[in-house]
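Removed from the display is one protein chain of the complex; every other protein chain stays in position.
Just so it is clear, A, B and C label the chains in written order, and each chain counts residues from 1 on its own.
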Amino acid sequence: MDVLEYTPTRDQYVYTFGGAVPALRIKPGTALRLWSDDAFGGALRSVEDLSSAKVDLRFVNPQTGPFYVEGAQAGDALVLHMVALEPARDWGASATIPFFGGMTSTDRTVSLQSALPDTTWIYELDRARNTVAFAARHSDHRIELPVEPMLGTVGVAPAGNEVRSSLVPERFGGNMDAPQVRAGATVFLGVNVEGAMFSIGDGHYRQGEGEACGTAVEGAMTSTVIVELVKGGAPAWPRIEDDSHWMTVGSSRPMEDSWRIGNAELVHWVAELYGLHTMDAYQLVSQVAQVPVANVVDANYSVVVKVAKALLPPAEAFDGIHADLRSRARLL
Amino acid sequence: MDVLEYTPTRDQYVYTFGGAVPALRIKPGTALRLWSDDAFGGALRSVEDLSSAKVDLRFVNPQTGPFYVEGAQAGDALVLHMVALEPARDWGASATIPFFGGMTSTDRTVSLQSALPDTTWIYELDRARNTVAFAARHSDHRIELPVEPMLGTVGVAPAGNEVRSSLVPERFGGNMDAPQVRAGATVFLGVNVEGAMFSIGDGHYRQGEGEACGTAVEGAMTSTVIVELVKGGAPAWPRIEDDSHWMTVGSSRPMEDSWRIGNAELVHWVAELYGLHTMDAYQLVSQVAQVPVANVVDANYSVVVKVAKALLPPAEAFDGIHADLRSRARLL
Amino acid sequence: MDVLEYTPTRDQYVYTFGGAVPALRIKPGTALRLWSDDAFGGALRSVEDLSSAKVDLRFVNPQTGPFYVEGAQAGDALVLHMVALEPARDWGASATIPFFGGMTSTDRTVSLQSALPDTTWIYELDRARNTVAFAARHSDHRIELPVEPMLGTVGVAPAGNEVRSSLVPERFGGNMDAPQVRAGATVFLGVNVEGAMFSIGDGHYRQGEGEACGTAVEGAMTSTVIVELVKGGAPAWPRIEDDSHWMTVGSSRPMEDSWRIGNAELVHWVAELYGLHTMDAYQLVSQVAQVPVANVVDANYSVVVKVAKALLPPAEAFDGIHADLRSRARLL
Partner (left out) sequence: MDVLEYTPTRDQYVYTFGGAVPALRIKPGTALRLWSDDAFGGALRSVEDLSSAKVDLRFVNPQTGPFYVEGAQAGDALVLHMVALEPARDWGASATIPFFGGMTSTDRTVSLQSALPDTTWIYELDRARNTVAFAARHSDHRIELPVEPMLGTVGVAPAGNEVRSSLVPERFGGNMDAPQVRAGATVFLGVNVEGAMFSIGDGHYRQGEGEACGTAVEGAMTSTVIVELVKGGAPAWPRIEDDSHWMTVGSSRPMEDSWRIGNAELVHWVAELYGLHTMDAYQLVSQVAQVPVANVVDANYSVVVKVAKALLPPAEAFDGIHADLRSRARLL
């Protein structure tokens, strides 16, 4: 299988889901190798670069894309298999943007208090050790942390002609900031418009669940992705499958609504996978689910609800496409 | 070390944190072996027993206790080390109580819709295989699941002379329904009243994160617990330490507030453990935290925020009492 | 009708709903004239008195009571008719307590930001003009505002043996901070324990809806109240009737849940008052309700949902007891 490479120039960066012309038209089955800039568009390169000076929250998470998938129509499931996610720079950046993040008042959870200090951290990447180094700004602490690459954003064009900022996670995917979107995972998104118009970006060299300060170890990323399509298979909300888990993602506010969405989706999925009555699936999921929070800092909060395949009998979703994609990925 | 045994008679069941006379007075250092009934007081014994007929939500989670700890005063940390949690019956029960749980409107998230069907599931325990068996009510599915015993409730008397239902998780611990409260874990609770007056109950043979349907695999439990006291060490909110993680628990509503509490507590704890500036601890926690949701169904929602010790340099909390208790537990 | 007077001494102040011995035993039909101290227990008497030095949030809103109402049993409706609320001092106080209030992070909506300045305002009362004077602390502005006396707290002992801080609004009433609890209003509370054990306090000389800064123009109050009982008439949540409106109050978190409670209660009440089907009552209430927020700052947020009697056909609730109490009040 060939791999199609695409690296956007800066003027090709896109800051929305929906509303942009396609970067490429591709056929289902295509493998893409995509370069994406970091959430800040590369603007924070040293601890002297402050987000208040260099970052406009209306234009973060530059997207690589959108890609028009031939044959994709509303009601289909777009399938994106993450083959590999590789740091494309030797450093990542994180910052506490004023009035943005989880431990501060924001433009929604408004207060009259002063902002926390606008601070930038630079994480050096050690490719040999596969670590990024946290270097404290107020003391000499330095802690090496494993690189665990993930994509903060992966989404399609929304329904109803909406166009949403790449800061938003929603039904269409988007800025879910879910660490589960990593190499080996297959993401299923409901298609809303002809061509699906998906894009990716917001690479993280690592991220804690919740993404508490509002930013991960943000880094440019080279992502290898195989694109597939399941006709008529659109899930209502994003689903993720990897070798070990069935997963759903809910993104809304307040956070219990995100959970309600994700949990109901998982109940319905388990009911369908195993031929269970909804009440039985509800009971079963209640005893086996894991619920890692993805982010509590974006325009919507995202919660992942998942169940280990090892706890349940064997099953196949979307005609077993995940296993098939894993095989194809090995041949790349 | 001797082990003090205590099994309450039915008229000794307590349904509140605070407001009850001590079951026993014990000295710090005591090991207890405690029998606790299940959340339903044993009322659901077959799938014919319906919660609407047999369960009054004002009187669930019967507590074993409270225990008066000599020398405990407001401002101290009560330390409860879970040595062993063992199922005390050969079956557990779960139920979808009308207008209670996460996938239904409730007495708070009110709607005008009809209740979901009041349904009971009985899980048979296989001690040899260490499993409980999910048996579907609407089909023939049967799935064996690993027993993973935990305590849904562990708490002390609240501050300010409050008395709270054993259905409530809060600053004083209580009905957190956190799967992390299992054998090998040490729970730290801030003492509010003389003697601390702690109790435990609500054993679960297993529970999914979120406890979606409102009830776990509820089962009577025999819990072996070593009780200690750290003078003057009261955490603001419950903390948990085990061999692998530092953990905090926030319980409030909406769920983002639970997270805010837990995350801020972990930031402060990490800052203190490692001598980091708060902003650096905030940054570090943002990249390493795990955030498993505990429950979205109780009077308050509970969120666990934790960090793997393996990611951080060695450190000791509360003068290393967890390691000490692990050693002592081995001698029991 | 005689009026029974009661003024607590300082050591008779009560800081909880439930958990206290009765101050008095009274018969239904009794008129009471009750003195209550302000929310701060009179601790803030000049702008030099700061809440951080003088106020402990576990012990605010000192209650006058509780009163044991003879014959009151769980399931009855306690009826409290507010005959007159009169300022008992010539000044009121307000303060921005650190990490308390609506425009700051709190102990629930936690952030890492610094607290707002701890500031006290003293409002002088002009009895002739019936005004209190706002005097700015940072400039010379002075604005006279009408006195509009109300009671922030009115509640009974909770169900299930709970004891709650007088800072809490809930199903049992409590710290609802609803400006609608004023002279001429009749409050209906579901009785949970023998004797009902009601208390009042937290007088406000005036308060904006939402009580944004966390405190109103707090003032000692002399309240004249007629106490009645409707056997078997317990509402699930507090209801208020005055000459112009039917009102319900929901208190929970997040605020939409407070609204859901209040709105569902009003739908059910309107259905019952007019013999309407629930769906028709839902439709009707949707077109006629007024929804003034009461507080967004207490342990629970309170929302009033009300409908103007003038919009609907004549009806009587609780056998017309409000009109009867209005008549009796005129004879006092």
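Keep this in mind: contacts are C-beta pairs under 8 Å (C-beta built on N, C-alpha and C of every residue); 3 or more make two chains touch, one makes a residue touch a chain.
No experiment lies behind these values; they were computed from the predicted model shown.
Engineer: For the chain omitted from this view, which of the shown chains does it touch?
Structural biologist: Missing chain, whole complex, touching shown chains: A, B, C.
Engineer: If the hidden chain were put back, which of B:32, B:55, B:95 or B:110 would touch it?
Structural biologist: Final answer for the missing-chain contact: B:110.
Engineer: Touch as defined at the start, partner being the missing chain; which of C:97, C:216, C:299 or C:317 qualifies?
Structural biologist: Result: among the candidates, C:216 touches the missing chain.
Engineer: Please identify, in ascending order, the residues of chain B that touch the omitted chain?
Structural biologist: Within chain B, the residues touching the omitted chain are 103-105, 109-116, 254.
Engineer: Name every residue on chain C in touch with the hidden partner chain.
Structural biologist: Residues 94, 96, 102-103, 116-117, 119, 121, 134, 136-139, 141, 143, 145-146, 206-217, 253-256, 259-260, 263-264, 267, 274-277, 279-280, 282-293, 296, 301, 303, 305, 307, 311-313 of chain C touch the chain absent from view.
Engineer: I need the residue numbers on chain A that touch the omitted chain, in ascending order.
Structural biologist: Given the touch definition above, chain A has residues 15-16, 18-19, 58-59, 107-112, 159-165, 252-254, 257, 260-261, 263-264, 267, 278-279, 282 touching the missing chain.
Just so we're on the same page, only the chains that are shown with their structure count from here on.
Engineer: Quote the value, from 0 to 180 degrees and to the nearest 5, of the angle by which the CA atoms of chain A must be rotated to coincide with those of chain C.
Structural biologist: C-alpha superposition angle, chain A on chain C: 180 degrees.
Engineer: Counting shared numbers against all numbers at the contact of chain A and chain B, is it over half, same, or under half, different?
Structural biologist: The interface is built from the same residue numbers on each side, given that over half of them are used by both copies.
Engineer: Chain A to chain C: how many Å between their CA centres?
Structural biologist: Centre-to-centre distance between chain A and chain C: 47 Å.
Engineer: At what distance in angstrom does the C-alpha mean of chain B lie from that of chain A?
Structural biologist: The answer is 32 Å.
Engineer: Give me the residue numbers in chain A that touch at least two other chains, ranges are fine.
Structural biologist: 103, 116, 254
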